[in-house]
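A single protein chain has been omitted from the complex, and every remaining protein chain is retained in its original position.
Labels run A, B and C following the written order; every chain starts at residue 1.
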Amino acid sequence: MELTISIVTGFMILGALYAIHAKDLLSSVIACAIVGYSLVICFLLLKAPDLAIVQIVVDTITLIIMVAVVINSSREESYSKLDTQGYVSAITGILIIVILLYFFIVSIQTLDILGKSSLRMAKYYIEGAAQKTGSANLVTGVVFDFRGYDTMGEAIVLVTAVLGVLTILRLKGKK
Amino acid sequence: MNPLIPLFVVTPLAGAFLIMITGRFLKEFDKYLTSLILLFLVIISFYSLSTTGENLSIYKVGGWEPIDKVPIGIYMVMDGFNAIIVCIINLIGFLSALYSISYIKRYTAGNYFYALFCLMIGGMNGVVLSGDLFNIFVFLEISVISSYALVAFGVEKNELEASFKYQVLGGLASFLILFGIGFVYWKTKTLNIADIKEVFSNGYDKTYYLFVQILILSGFGLKAAIIPFHAWLPDAHSSAPSPISAMLSGVFIKAVGIYVILRLFFNMFVVSEGMAILITTMGTLSMVIGVFLAIGQWDIKRLLAYHSISQMGYVVLSVGIGMILISRGSKPEVAALAIVGGIFHLINHAAFKGLLFLNAGAIEYTTGTRNLKEMGGLARSMPVTSATSFIASMSISGVPPFNGFFSKLIIIIAAIMAKFYLLAALAVVVSIITLASFLKFQRYAFYNKSDTIDNDNKKFKEVPFPMAFSMIVLSILCVLLSLLAIPDVRHTILTPAVNILMDQLKYTSTIIGQ
Amino acid sequence: MIAYVMCFILFLVGLYGVITRRNLVKIAVSLSIMEISTFLFFALIGFIDGGVAPIVDPADPARVYVDPLPQALVLTAIVIGLATTAMLMTIIIRLYRKYGTFDIREIKNLRG
Partner (left out) sequence: MTIIVKKTTQLIAGMVFMYGIYVIVHGHLTPGGGFAGGVIIAGSLILVTLAYGGDFLKLVKEETRTTIVESLATILVITIAVSGLLFGTKIFFNNFLPKGIVGHLVSAGVLPLYNIFVGTEVAASIFIIFLSLIIFKEESPK
């Protein structure tokens, strides 16, 4: 199980590296979408069908939006040699990454390993949740009933984004 | 169960949607609705502040009672500390909304502005009143996304660039926070802040704990623009429309940044000396570097934005001193004094920085420029703006008898009593440099009369009444807030806030117990 | 543990992209990758060996379910991620129409 997930994640890492180094922006965007589709496989392996459905559709829509932005542009990342600032930021980036990775590996040693997770809050969501919320799908029960307040917030985030998009796309800001 | 608590979130959000639906049919409705909603929120927030005191009231959303002392629903919590923050948010919000009635006439699509404004207020109230880690993230996103859109409201080149920078760094911060939340959940299997503390009190791994703290500190530090994470602030705060700058600088970085850091580091994590020293260092750096970056600015709003970094540094510094003392377990009364100074300065900063940004907006509204070199001699044509900005400038530079003096004094006294002489000296020096910087602002904007501009001065008029009213109220507030320095007043308002932070067990035991 | 480490490496790849790339679309793509890794991280936390998807079957009460809470959180976070991506892409298309380029170095205020 863990091995399968790791292999899929490895492919995701390769896709991500390609996405951030590709010269053509369209291939970069598509590679990013492929990373998202691989996430769907991971979700299915991890027994999360709700997430798989949402992720596959949301990823498609993200891809459509990104392609709509990129398709009518020059598409080439204007490649120029790394200048001093580029070197500095690359070195800083790699340094931060190495430190964080080391730190991460040390700090997760005492935590639950994959698949041996215990429950505290969610125990009460599973025990008799069908009776508490009346919903057979526990995720829907959690999303709309136990944490319905979060879901209201989330719906509002989406509306805020729509409002933001409409605001930013006005042609004239000042009269 | 305090039934008032959800009103703080639901009212502005419902108002935003009413504005969105009716905005196209009823033209003048949106501005008055926004002001009315905020007036209502101001009233109930001051009512809550007066009734809360030392109490801690909880609202269980959905009515899910805890089972075996494990909270299973989302809790909204109101205590002495966040009651103060809610008051600041809604008061500054109300005055900014009044100010926008005249100011925003120059922009198109006013109904979008008011809808986003209400969403931002609702999001901030949600963040501050939440007792649940993931809920904080969701409401943070509401307020942050609406602020992205509001920063770009002018849709000119500068605004769009500032908004892009803000969105990239804000997105980075959001994912760091989300990763941190996942990390916390991995260990504790719960999301309620009090319950997380309960689980951590049964023991934890040191490295893990440090890593979580660093993830969360860097995430919320990016939102609060503490130095090294300050890069987005000057652009974003100076590009937004002025009432929004006042909201962002006066309230936003406190509500979603400093407040959450304080809440999580005092009431969720156990205060440790290493993190306390790190936070103090970041605060000191913000204080010093922010003011030096501010000196060279000629754009009024950029100058004010850099001063925001510097003044937030004071707050973080003094709270950090308090944390160091708490972690050492020595001198609890000095630690309390340091935290009082921090919270006091936070309140004061909301008043005077909000006022300064409104002044800058008034100057820009009248003269059409933000460059200090191009203005001058405005004192005669704009008496209200001139007088109020004088009060605010003196207040931010710590001149008695205005409020900034007392909070800085408390911070410096606390630093001296805690034997951090260097930090106290730095605080004094930074205060003097701030004074110099604001004298420059006063001189160039209001008094320096150059011949070329003098002839045009006739056409400059004082700003309309709603804008002047907001500025006058805030300047009165700047003077009145110094009353908080009186021990009795301080004891009724600030001490409950400090107690809830200082007392490591009260927050958890009260919430778990109810 | 290896799955978690791989997941964190994916996060760091995204972080590296945000730090080093000089192209607006590439930065958005990097943020998107960070987002994806965070979702994967939450899903990994909630997994339990031998668990089934959290759909209650009244006929079989003795089943072990995976943790539904992280899944609910990811469901919320996915939609929030969509919202932020949409905002970012809107700004990018607006900047492109103003400047005719995606390169940060040619856009005045973003150089730093």
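The rule is short, and it goes like this: contacts are C-beta pairs under 8 Å (C-beta built on N, C-alpha and C of every residue); 3 or more make two chains touch, one makes a residue touch a chain.
Here the structure is a predicted model, which means the values were calculated and not measured.
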Selected from A:Met12, A:Val35 or A:Val54 as touching the chain missing from the view: A:Val54
Absent-chain interface as seen on subunit A, which is shown: 49-50, 52-54, 57-58, 60-61, 64-65, 68-69, 130-131, 133-137, 139-141, 143-145, 148-149, 151-152, 155-156, 158-159, 161-162, 165-166, 169, 171
Touching residues (missing chain, whole complex) on subunit C: 53, 55-56, 58, 75, 78-79, 82, 86, 89-90, 93-94, 96-100
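Here is the rule we go by: only the chains that are shown with their structure count from here on.
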Length of the line joining the C-alpha centres of subunit A and subunit B, rounded to whole Å: 30
Between subunit A and subunit C, centroid-to-centroid distance (C-alpha), Å: 2
Overlap residues in subunit B, where contacts from two or more other chains coincide: 134, 138, 141, 145, 148-149, 152, 155, 160, 163, 186, 191
Interface hub residues of subunit A, defined as touching at least two other chains: 104, 108-109, 117, 119, 121-122, 125, 147, 150, 153-154, 157, 160-161, 164, 168
Subunit B residues within the subunit A interface of the complex: 13, 17, 20, 61-62, 64, 67-68, 70-74, 105-109, 112-113, 115-116, 119, 122, 126, 134-135, 138-139, 141-142, 145-146, 148-150, 152-156, 159-160, 163, 186-192, 195, 199, 205, 207-208, 210-212
Residues of subunit C that touch subunit A when the two form their complex: 1-10, 12-17, 19-23, 25-26, 28-30, 32-33, 36, 39-40, 43-49, 51-58, 65-69, 71-72, 74-76, 78-87, 89-94, 96, 101-103
Contact footprint of subunit B on subunit A as seen in their complex: 103-104, 106-112, 117-125, 145-150, 153-154, 156-157, 159-161, 163-164, 166-168, 170-175
